[in-house]
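Report on the following structure.
Complex shown without one protein chain; remaining protein chains in place.
Let's look at chain A:
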Amino acid sequence: MAEPAYTVASDSETTGEDKSSSAFPEIAIGIDVGTSKCSVAVWNGSEVELLKNTRNQKMMRSYVTFKDDIPSGGVSNQLSHEHEMLSGAAIFNMKRLIGRVDTDPVVHSSKSLPFLVQTLDIGVRPFIAALVNNVWRSTTPEEVLAIFLVELKAMAEVQLKRPIRNVVLTIPVSFSRFQVTRIERACAMAGLHVLRLMPEPTAVALLYAQQQQQAVNENIGGASEKIALILNMGAGYCDVAVAATAGGVSQIKALAGSTVGGEDILQNMMRHLLPDSEILFSNHGINEIKSMGLLRVATQDAIYKLSSQTSVQIDVDLGNELKICKVVDREEFEEVNRKVFEKCESLIIQCLHDAKVETKDVADIIAVGGCSYIPKIRNLVMSICKRQELYKGMNPLEAAVCGAALEGAVASGISDPFGSLDLLTIQVTPLAIGIRVEENNFVPIIPRNTTMPTRKELAFTTVRDNQTEVLIVVYEGEGEKVGKNHLLGYFKIMGIPPAPKGLPEINVCMDIDASNVLRVLAGVVLPGSRHPAIPVMEVRMPTVDDGHGWCAEALDRTYGSALDLVTVQKKI
């Protein structure tokens, strides 16, 4: 077969780069872009090494400051004081904002951050801006993340003395496929090619698999399968995974995750210390931003202290005759954040349930991420698993990035003479993917925690006599109603031969291939026929663009329930 004269990257391809590798692959670096902090690691030929910036830091603050004309990020920038980051000129918490619309509660809770997050509440991308010389300069979460990634890239290039292109990035479990495309977009803007995106706890699972493999090689442990429960809770997200590890292969059994983390704990505490803080700060004047920054720093400081001491004295002058002078003990702190801790608990229980694993079968409990230092978090995970201690073999702040670096080396085709890279993670789908049916119900076609690559199919039918068109609206998530889930895309099937309702069989097939690309196929078959009545539709998802919150509503307004479908009921 002749080679095609030229190829065009698919329009839905966010990177626009060809995926084939050269004969001598470069080792992809691992990046863990946290909500609050970020780190970079690489396989150096014998082990994973964390890269340091010029100030000898391994963990860099994830933020970008817009000063004068040149933005600068937390990789290279030297803050004169913590408060500089809270002056309105710096944008941070990008990971909580990226790929979300302005009706999202997470975006709303970001409105108390000391930069501008404006919502119109109509389902479009929120407006974010930094204060530069008393002007609110607009930007986007993707742009901010890209500026930050460019700095990381430059830092790695200086240290590794080679150009960096391929990266493995860690992402939260609860990220939708649409959010993933936004991350890929930011990487492409920074000139980086995403070799792989790993849910954070699966990166930790890979590191665990390698450690277990080494223990086997050194005859410390047996070669049998070990089940690990991994809790990864940082500033923005809480993720849980159950992984079964043997022989360097880590099979993810289940994933669970939610947008809950240190940022929520911080905001709860700020509200506790100053009950009407949000109203006070809502107009984003220069003085208010300054006060907000002061309160944030003082609260953060207090939370850190409460991890090692049982009570803390908070003394802060917010200006405008607003002073806070209060003693907070650990019990009070835990009560204020009760909902956060309950959410963590339910995620762990759900994950164990989905994995069909009994707590007695869990060999190791791994708690990582910044929040794993909070005594309550450590206690709750231990008490659910009925254990006295946590796994000690990992640095809680470096585990995810180390796993990403291992994956980077494995995916780049690097092998290690000592078998240290004889590793594999078998991933599962973190969220269910399905379609909208009658009455805005969500029917999953690929359930969550399905081993990838995968392909599943379900049969649907029409709800009206002589219905010639149906709307296939694809969602991702766990809600029973589509409104709670993420819209990925939609298309219409037209020209269904007129038939009584319930007769045409509309088969919807979803396929996730080895590169984690999702394709949705839909075909129509009439009873007694062996062939599709009309050509089958094949659509690569997600197809939605920014402002997709609008689309669902517009579809609803335009079509109502006229083009609905229902699942074909199973006979008893």
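In the analysis below, contacts are C-beta pairs under 8 Å (C-beta built on N, C-alpha and C of every residue); 3 or more make two chains touch, one makes a residue touch a chain; residues count from 1.
What we mean here is this: contacts and distances are computed from a predicted model.
Chemist: For the complex's missing chain, which UniProt name, "Elongator complex protein 5", "Vacuolar protein sorting-associated protein 35", "J domain-containing protein" or "EKC/KEOPS complex subunit BUD32"?
Modeler: "J domain-containing protein"
Chemist: Can you say which of A:124, A:280, A:521 or A:551 touches the chain missing from this structure?
Modeler: Answering carefully, the residue with contact to the hidden chain is A:521.
Chemist: For a quick check of understanding: of A:244, A:260, A:312 or A:351, which residue touches the chain that isn't displayed?
Modeler: In the full complex, the listed residue that touches the missing chain is A:244.
Chemist: Decide which residue listed in A:106, A:411, A:534 or A:551 touches the omitted chain of the complex.
Modeler: A:411
Chemist: Over the whole complex, note the residues of chain A touching the chain we left out.
Modeler: Chain A touches the chain not shown through residues 1, 20-21, 25, 195-196, 225, 244, 246-249, 251, 410-413, 422, 424-426, 451, 453-457, 459, 505, 507, 509, 511, 513-515, 519, 521, 523, 525, 530-532, 536, 538, 570-572.
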